[in-house]
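Take this structure first; my questions come after.
A single protein chain has been omitted; all remaining protein chains appear in their positions.
Right, subunit A next:
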Amino acid sequence: MKVRVFVSLKNGVLDPQGRAIHHAIEGLGIDGVKDVRAGKMIELDVEDSVTDSQLEEMASKLLANMVIENYRIERLAA
């Protein structure tokens, strides 16, 4: 089963990468983008036996740094 873990910076944490992307979007000549925040998506291929709490543990102990980041786990239908 495929699982996607989305990791994003918490609100209020400066995201210079997002800001640089925003600036580059403006360089494309496209208006109307109010803000850009960059994160990452980690895709796991796991056995069905892997539990939700094990996924939470992976996300909170390793994939995200809870001081600065949030995460969201999405199980994909096979």
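Rule of thumb we're sticking to: a residue touches a chain if its C-beta (ideal position, glycine included) is under 8 Å from a C-beta of that chain, and two chains touch if they have at least 3 such contacts; residues count from 1.
The working rule: contacts and distances are computed from a predicted model.
Its record in UniProt calls the unshown chain "Phosphoribosylformylglycinamidine synthase subunit PurQ", which is the match among "Cysteine-rich domain-containing protein", "Phosphoribosylformylglycinamidine synthase subunit PurQ", "CbtA family protein" or "ABC transporter ATP-binding protein".
Within the complete assembly, A:14 is the residue of A:14, A:28 or A:77 that touches the hidden chain.
Those residues of subunit A that touch the chain absent from the view are 13-14, 16-17, 20, 62-63, 65, 67-68.
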